[in-house]
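So the structure is just underneath, and the comments pick up after that.
The complex appears here without one of its protein chains, the remainder shown in place.
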Amino acid sequence: MVAVSVQQVTKSFGATKVLRGVDVHVPAGGFAVLVGPSGCGKSTLLRLLAGLEEVTSGSIRFGEREVTRLEPRERDIAMVFQSYALYPHLTVRDNLAFGLRLRKTDPAEIGRRVDEAAAMLGLSHLLDRLPKALSGGQRQRVAMGRAIVRRPALFLFDEPLSNLDAALRAQVRVDIRKLHDQLGATSVYVTHDQVEAMTLADVMFVLNGGVVEQQGAPLEVYDAPATRFVAGFLGSPAMNFIKATIEDAGGGGLRARLGDGSANLALPPGLPARPGQAVEVGVRPHDLELCDESAAEIHLKVDFVELLGPEIHAHCVLAGAPVIACLETRTGVSVGDTLPLRVRRLHLFDQESGRALR
Amino acid sequence: MIRRRTAARLALAGLALAPLLLGAGEARADEGDEAATIQLWHAYRGAEEEALQAILEAHRAAGGPPVETLAIPYDAFGSKLGAAIPLGEGPDLYIDSHERLGDYRVRGIVAPVGDAFEGEAAFRSNAVQAVTLDDAIWGLPLSQKCVALYVNQGLLKEVPATLEGFAGLRDTLPEGVFPLAYEAQGAYVHSALLGAFGGSLLGPDDSFGFVGDPAVRSLNLARALIDGGVVPSDADGALVTNLFRGGKAATAISGPWLAADLEGSGIDYRVELLPKVEAADGAPMRPLLTVEAVMLSPEGAKRADVRALARRIAGPEAAALRQERARTLTARADVPLPPGDKLLAAFAAQAEVATPMPSAPAMRATWEPANRAIKAFLRGELDAEAATEGARKRFDDVRRPLPPPASPTPLLIVVGLLLLYGAFSLVRQVRSGELVPALRRSIPAYRYVAHAVITVGLLVILPLVVGAATSLWAGRPETGHYVGLANFVDILTARGGPLLATGSFYVVLLVTLLWTLANVFFHLAIGVSLGLVLSRPTMKLRGLYRVLLIIPWAVPNYVTALAWKGMFHRQFGAVTGLINALNQTFGLSIEPIAWFSHFSTAFTANLATNVWLGFPFMMVVTLGALTSVPGDVLEAAEVDGATRWQRMWQVTLPIIRPTLLPAVTLGAIWTFNMFNVVFLVSGGEPDGTTDILVSEAYRWAFTREAQYGYAAAYAVLIFLMLASVTRLGEWKAGRRAAREAAAARAAQAVEGGGH
Partner (left out) sequence: MSGSGGGGRQVRAIESIASHLVVLLAVAFALYPVLWVIALAFSGSATPEARVLPIPREPTFDHLWAVISTTREVGDSTQWLFGRQLANSLIVSIATALVGIGIATPTAYALARFNFVGKEGGLRVLLATQMFPAVASAIPLYLLLDFLGLLNSRTGLILCYATTAVPFAIFQLRAAFESIPVDLEEAAMVDGATRFQAFRMVVLPAARPAIAVTALFAFMSAYNEFILAATLLGKEDMFTLPVVLQRFIGEYDAQWEAFAAGALIVSLPVMILFYVLQRHLVAGLTSGGVKG
């Protein structure tokens, strides 16, 4: 187990800059998740860590070791691929043993480790099969097993769950985290799925356009998104955004004149905004709460209702902008109702820079 | 064969390895002297080969040096000798027909026999005359061969005195038995008839002799014989053998080789002199006489032990042994015929009436035009005058004077400019600073490709480049010279003849295009249909069908080609059998088709053969491509209400098209250059009309005076056409790909914007 330290790494393919100066630090034994939309550079960063691509500039260190120019095999890493990349001509057993054999590990030791990993992943009865005779979930576990037997200092995961169906995905997600805790090796995990990112990470890096937009513990990032992008990317349904202009509300307070100007929202004190500033107000659907008429900060008319079981998503319009509110089902909201709502928490972003104002 | 001087010029032209070639040729010639073993080449088979071995054993027993023999197919003999002897790889002595001597002499691969010759008295005068060129003896006569008349004594007691008299036999012979079988369509046997009229294939001063009155009269007589049902119409040598052996011909004109084939057939036969010809005032038919002779290579002629061996092979004991074992007619005057051997006696008598075949190199150029003239006439396409005149033109065309030597300066300037341009752009790229890092990045890849670059470059590309460069030379390898682009000009102007005449570049190109298109069409139509049918999961036995249907692919294509040629035989082919069966079953009266007498049928025969060869490949490619058609797309189309037919045309075929396209391209290139089928099945028949560019090039290189430069010019033209068509296709595909990529990017941008 090593700490991973990426310093000012850039990567270009020809004229295309994919990474524009990235810093990532993962403590030894930590579980880091790189998350972002497709094309943000997260997979490229992982491949740089693996040594499958060469950095254009910058350096990568594993612990004290400078690995920037090392070949993959010299880095003491293991990687789980999105496609699993199981060797089609080898049995499960040989797939697991492949890396150890390359390293000329003692055969008895190989046998022991393969059996151990297989037992850990419930693959023991499949050891003599070829990959094409396995289900998707089994293949995924073989790919994991192949990483585990190596006992590397660093695990790399490249969207390992994206080819599984939803139910299996949730379960394997839990398994991966348990495995990590059990093995204690450092892990770097790439995904575009914010749920995976939230649930797995010790530390999360949100990438966009080749830079790290924000990093930190998942909840920290979720609660205090540093940019409009991060705010919009995390959370489901996505955060509601309404363009607004800051006005002086009198009495030292500020308020936001929303959208087309048909509604206002008082801002909590202490925000670094100034009157006349163009902002975007962000409110998570779950931060809208039904309340008494007297306490209502805004009123929304319901256009459409999605029933999800325990909660409903009420689609409304606020000052010309679409807004979703997540409410408990028992509230019995239906189309045409006008809801008195309280905003539990709001985020403010500068329209120009997209940075959070706080 | 590129001669050394030529090679040196190529070296001048900047071909790096040519000088090495030069050195090698000379080094090898020196080694030749040290070898004690004597190399002997021959084209014998069977009894003749055994007799030769016995003679050699006797020589060895008498203390001669060891002899290594090699049997080479007759057809390949000349070209192999010509290639090997100048390199010091060839034999010290070889046994071949005398008529090739003139050619060999020009090429410098034969030398006068010197003291190996015992003197004129030892040999028959005809034979000595055959091996004499400019008062020197160039070979030791071994045996004489000519055709004579075989008579089936079971069918015929009395042979008519004249050729015309054979017509009277029609009524006395059983149904279906020809009075006389001979290869009427070949110039070799026909020249016996020509001889009766006082003509010959090669005229004075190496001019074409098969013209004028004797030619016309001999042709008309041949036609009368065929029309009168006396002689089968399209017999080749093998068929004559079969007819006579099967008792379907009362007499046959053939050589001693027929006797060997009659062994064990139970046919009771004798051999007589060829009949006289009434129309020629009773003059006898005069067949061509071929004298088989031992010849010495220039190296071999220097060795006393080689000359001694030659002398023994041509000596009286050997002659006696050959007569006894192989029943070959000796060319010696002092060896008596085996008493009681009537066969040999008859051939000996015939040899006295025969004309030795001219050994001038021009003789070789007479065969193709003469053969074609005879065939065209017998098919009734041309009258005798027009046919022979056409043949003379063709002969003159092949023997036309070479283009004048051109100055190599323009070539050197062009090469120089190209090198300069290359150096300049290299320097520019290095200066721009992109090349060096790019090269450095390429080094790992170069480790994977280096050995392929070296081997393919050396053994495939270098010969190609040198071959292409020969297109700037003209003439026989020994006397050729640099002519610039004259070969190309000649070809593209049809050598001054009409642009749309048979054999002109443009007509042959048209045939080649038709050939390629028709083949690709049928390969695709049959291959794709079968692929579609066989890919249906409900089809039973499809595994078995698939195995059976790829069999044509597994059979060597020369075997296939020859088998198909046999099936298209007019009299005995399976296709004729099929027609007969149809006639019998349905009471029809379809005439058997002479497949190789008309362009359309000969072309069809070629096409059928090549379609047979090629459709399995397309079928397999289709089967593979079909696995990439997603089932849900077809289901979607079905739900949308598309019929099966619509689904195939509008969904399946467009989806597999990109996979098929490269296979079709490659298939088209191969078909364009498919030499084997055209050469082996129709052989260009009739009259060279079914020749494609490649087989035409082959003829110039190997059957028409070894005009390699001219053939190479054809090859370069073929290459240029194929390359430009492919480039055009690539360019179009590239544009389409670019369009699609742009559209995809635009679509992505729209999606991204909506995010």
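Order as written gives the chain letters A and B; numbering starts at 1 within each chain.
Assume a contact is a pair of C-beta atoms (placed from the backbone, for glycine too) under 8 Å apart; a residue touches a chain by one contact, two chains touch by 3 or more.
What you see is a predicted model, and the numbers here were worked out from it, not measured in a lab.
A.B. asks: Just one of B:Ala136, B:Leu464, B:Ala501 or B:Ile590 touches the chain that is missing; which is it?
C.D. replies: B:Leu464
A.B. asks: I'm checking contacts with the chain that's been left out. Which of B:Pro160, B:Pro316, B:Pro408 or B:Gly566 qualifies?
C.D. replies: B:Gly566
A.B. asks: Which of B:Gly64, B:Gly212, B:Gly497 or B:Gly624 sits in contact with the chain that's absent?
C.D. replies: Only one of B:Gly64, B:Gly212, B:Gly497 or B:Gly624 touches the chain omitted from view, namely B:Gly624.
A.B. asks: Touching the absent chain in the whole complex: find that residue among B:Ala161, B:Ala304 or B:Val533.
C.D. replies: Reading the full complex, the residue touching the unseen chain is B:Val533.
A.B. asks: Have a look at B:Pro204, B:Pro556 or B:Gly631 and name the one touching the chain we're not showing.
C.D. replies: B:Pro556
A.B. asks: Tell me which stretches of chain A touch the chain missing from the display.
C.D. replies: Where chain A meets the chain not shown: residues 50-52, 71-73, 77-79, 81-83, 85, 87-90, 98-99, 102-103, 146, 150, 156.
Operating definition for what follows: only the chains that are shown with their structure count from here on.
A.B. asks: For chain A and chain B, what's the span in angstrom between their mean Cα positions?
C.D. replies: Computed value for the inter-centroid distance: 73 Å.
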